[in-house]
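Note that this complex is displayed minus one protein chain, with the remaining chains in position.
Each chain gets a letter, A, B and C, in the order it is written, and its residues are counted from 1.
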């Protein structure tokens, strides 16, 4: 513990964006929430619940982008399967919320969720047991993605599956899960997934106050995770991770067990994704296998690419920007949206390999280099 | 109660009129025309008795009429109370007398209305045709006629068969008839047991479903001897049937494998040889499929030949698109495979949406040429569908051609040179840019050809590519990147594996299991089935 | 190999079973030997890169490996550092560490440092970070996460920065360094790691004359406390540093001895110096 505190208090070069980011994030969320709760609906500054839930969703995506960025931007592992971890976290939360419905389901069965009743299942499958305990469900929300990531990473990184192969394998992983969760026999509600949630920890999910609370919690967790990640990545471990990204074999030759570093970072990232998923579900009110589809996972990557991989702040900005754009576009001209998205992929990869943040970073780096050259001469 | 619409009312009156006309003509020799008139005006459910009458009064000459009716091409001219056939060649429809075949130009769509038929009628018509055909000239026709009738052996049919059997010259027809008669004998409880058992033994050599069903009923016969005989016969049949069933499943596996091969072989070049992750590969396939559609639009009357036009066309379209993509995007991302992956994914989105906007999100109708539809009946339990046979052959052909191109031609040489050591090749004066473009074009073009083949199996829509991209990647990675043979083996392995899993696990689980297997396999052998060795691979 | 052999291997007198051996056992250099390479064989589909190669390195010596291209110099280093698996043979570090059943990281942690032909440094990080990463520390995940630079470590890095002459570029991105500077940085990364054995592949390629000179001094100064194996084509440089020279040819040792002995060795002359002279002029 003392070590931890020491570690946090330590004056290492944490990213200089961190403080402003946290401040802005929290102040905005708090203002928005207040505006939603205390202002009359007809005032100009009133923030509708619709906007609140929308923002909440964006923040979950931002958290997810953070997870992808940590693994891709910093360690060079392009995972096309992060949607899987997100969805697993989501399902854990979904199962809890499902159990909370209790006998208020349409069939009024105190134990079984509705979809089990009409598939006339007699008793609860074993993996649903304990899910009525919030703490247990939340434990699962981080444990299951973490475990999956660990097993997969352990196998993959030890046998040195790298680069493109790994990306394709992760994609296969999420695809397999997609197919699996579509099956009704799996006991996760098949294509319809889990929905019609009533309350969380006894608070009515439909109530504005609950929504605002969820929104706030998401924001706070995002800030916390941001700071921790920033800390980790600016520690020596962060440097090792960068070293692995730039030249894995070299890092091995100076004595780092790169596979272990990768596994643990992968797990950490997966856990974040899981948390994001768990926060996402109560705010959008449904979780279904669609979340596993490979397309989603690839889209997450593009958020990061746009914002700028290798910078946490970039990931967050990317996620917010792209999703805002999406909401706007799909409303104005639905057909054009896919064109826009596609073009974004191509242009960003061609002209902004390091995204928006990278643009700024590149320029600065150049200037430094030039100055150094001069100082040499 | 059913509501009476104008149409029904008319129909009703006409029936009455029909009956009336019948009675008037009763005195004369029963001629067809009034019956036909009646037929033309009857409602579907009232048609069968009329057809019975027609069959009764007519001989082989009626066949064309029945056939036209069966194909739903028989029309009725209200004004003249006559039936007429509608025919269609080269896109334009015209009407001609079904018996005399003389073209009747005076008639146009509005003056006629279609005599519709439903399943029951079609069933009846087929049997009627068969009954009439028993006395046909051509042996094969007679044989089919007999086999057609096996399922409905009523006394009259049996009688006819018995009458015809002695005079039958053709061996196969005689065999078929013998079978029919044997079935009859076997089922006759009042006959002597010995005859029945003998009959059963003859039956045991046949694979016909009707025979099997008959025997299964016989196993419930009250005569013990018959029962045992029937059981033995069934056993014998079952053994043979199982062998064929296995062959059948193997074929399914191979055919799925050929589809996977076609889908992934283009990728094996772009990904395997060039190391480019082309997420738009699926869309290349899609473009090929849509090319087929467009070709068919342009030559609606020559569907049978359309494929031969479509294949080169698809190759060109997808190939050119591939070259375009390579020049515009991929060549700028050299040595950045992950970025390539993202960029090409963007391209795939754009292409999909493009197709959506041009051809609408609806699936497009691609009709299969007549020579590709239907199946090759080896025997009653084993029949291989033609289109899949052709596609299997086609896949192998494409593969061989590709191998030859890569091994023998100068392009192939350059491609291999570049893939092994780009800089050295450059130094040797190989135009690497050109080679890259060509290679990518080749890969995409082959994907286009795959699209042509797939358009015969599945629906041609914007999502066509999406459904194959992951499988293709699996195949290539599993087979070992940069190794065409590996791709071949992998494709067929996965195809057969899936098909043999399916019966036990069901389609979904089979797919999942195969995926998981590949994931684990790659952990064990990161370089696939046939890895590239040596320092080059580092 | 057969079960009998494997059991023999298992019960060898001269080593304890891995699970009994202490994790970071001190390298046992009993009879002055630090590296034992015995009948090493390796072939890349058909081509024998290493062919019954035997090589013994004394503790604290500075050994030069020379040989034509494809003689197996780099491959040998690959095998020693665990980058490549050999087909047969044994490689022991001291008497108690069998290198063949260790991976790169373990070998590096035993104190074997390597410098590559073409300099590989972490281009996205500063010179200082490059050195910090290669410090001799506990390199497991958690310790690394919570590790902090101790003053001594910082001093250590500063010393090395001075030695390699990059003191004023310490906060510059390694990627922005010149080729020669990268060479130096890589050598520096070896130094901070305080290894027992340094494997150095063509250190002076692309260095100016005086840089080469300084490298020579550095290497000679290292020898003694550390063991150094240098692979080099530049014969001048070899002559300037070498005490013992080993000539590799077609994957096995052709000759071994002082520079003069080598030069007078006739088969060396025929198979090696001829070509090398030519190559030397090119360089």
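Here is the rule we use: a contact is a pair of C-beta atoms (placed from the backbone, for glycine too) under 8 Å apart; a residue touches a chain by one contact, two chains touch by 3 or more.
The working rule: contacts and distances are computed from a predicted model.
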Candidate names "Urea ABC transporter substrate-binding protein", "NADH-quinone oxidoreductase subunit J", "Thiosulfate oxidation carrier complex protein SoxZ" or "Cytochrome c oxidase assembly protein CtaG"; UniProt protein name, chain not shown: "Urea ABC transporter substrate-binding protein"
In the full complex, displayed partners of the excluded chain: A, B
Per the touch definition above, residue among A:54, A:217 or A:350 touching the missing chain: A:54
From A:35, A:284 or A:352, residue that would touch the chain that is not displayed: A:284
Listed residues B:216, B:301 or B:420, member touching the removed chain: B:216
Which residue of A:27, A:133 or A:191 touches the chain not shown here: A:191
Per the touch definition above, residue among A:128, A:182, A:264 or A:345 touching the missing chain: A:182
Footprint left on subunit A by the chain that the document does not show: 42, 48-50, 53-54, 57, 103-109, 114-115, 117-120, 179, 182-184, 190-193, 195-198, 205-206, 284-286, 288, 290, 330-331, 334-335, 337-338
Absent chain, residues of subunit B that touch it: 1-3, 5, 7, 44, 72, 116, 118-120, 122-123, 126, 209-210, 212-213, 216-217, 248-249, 252, 255-256, 259, 356, 361-368, 373-375, 377, 383, 385-388, 456-459, 461, 463, 467, 499, 502-503, 506-508, 511
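Quick note on the criterion: only the chains that are shown with their structure count from here on.
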Centre-of-Cα separation between subunit C and subunit A, whole angstrom: 44
Where subunit B and subunit C are represented by their mean Cα positions, the distance between them in whole Å: 66
Multi-partner residues of subunit C (at least 2 other chains): none
Contacts with two or more other chains, residues of subunit B listed in rising order: none
Subunit C residues touching subunit A - in the complex, by the definition given at the top: 81, 83, 103-105, 108-109, 113-114, 116, 120-125, 129, 132-134, 139-141, 144-148, 168-169, 172-173, 176, 189, 193
Contact footprint of subunit C on subunit A as seen in their complex: 3, 7, 10, 12, 232, 235-237, 239-240, 242-243, 245-247, 249-258, 260-261, 264, 365, 368-369, 372-373, 375-376
Footprint of subunit B on subunit A - complex, ascending: 78, 152, 155-156, 159-161, 163-165, 167-169, 171-173, 175-176, 179-180, 182-183, 294, 298, 301-302, 305, 335, 338-339, 341-346, 348-350, 353
